[in-house]
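Yeah, one chain of the complex is gone here, protein chain that is, but the others are all in their spots.
Moving on, here comes subunit A:
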Amino acid sequence: MEYNVINGELEVTLLKVTYVSTSSTVMVGEIKAISLFSAFEGPPEELIVGVTIPTLPSVIPADE
């Protein structure tokens, strides 16, 4: 397969990242091959111990 790439000018003013997760990558540059693998095993949903935040009432009042 023939694949032609023409890269123009690339300038970014701000790259703001809040959280780079486990074994993930933030890259500024070029790369040829990427292969990612992730496996997750957890308990059935109702066993998740945690706080469920009540959903806020809708801010926009319904126009009577």
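Throughout what follows, contacts are C-beta pairs under 8 Å (C-beta built on N, C-alpha and C of every residue); 3 or more make two chains touch, one makes a residue touch a chain; residues count from 1.
By definition in this document, contacts and distances are computed from a predicted model.
One chain of the complex is hidden; its UniProt record names it "Spore germination protein PE", one of "Spore germination protein PE", "Carbohydrate ABC transporter permease", "Probable septum site-determining protein MinC" or "Potassium-transporting ATPase potassium-binding subunit". Think of the hidden chain as still there; on subunit A it touches residues 1-44, 46-49.
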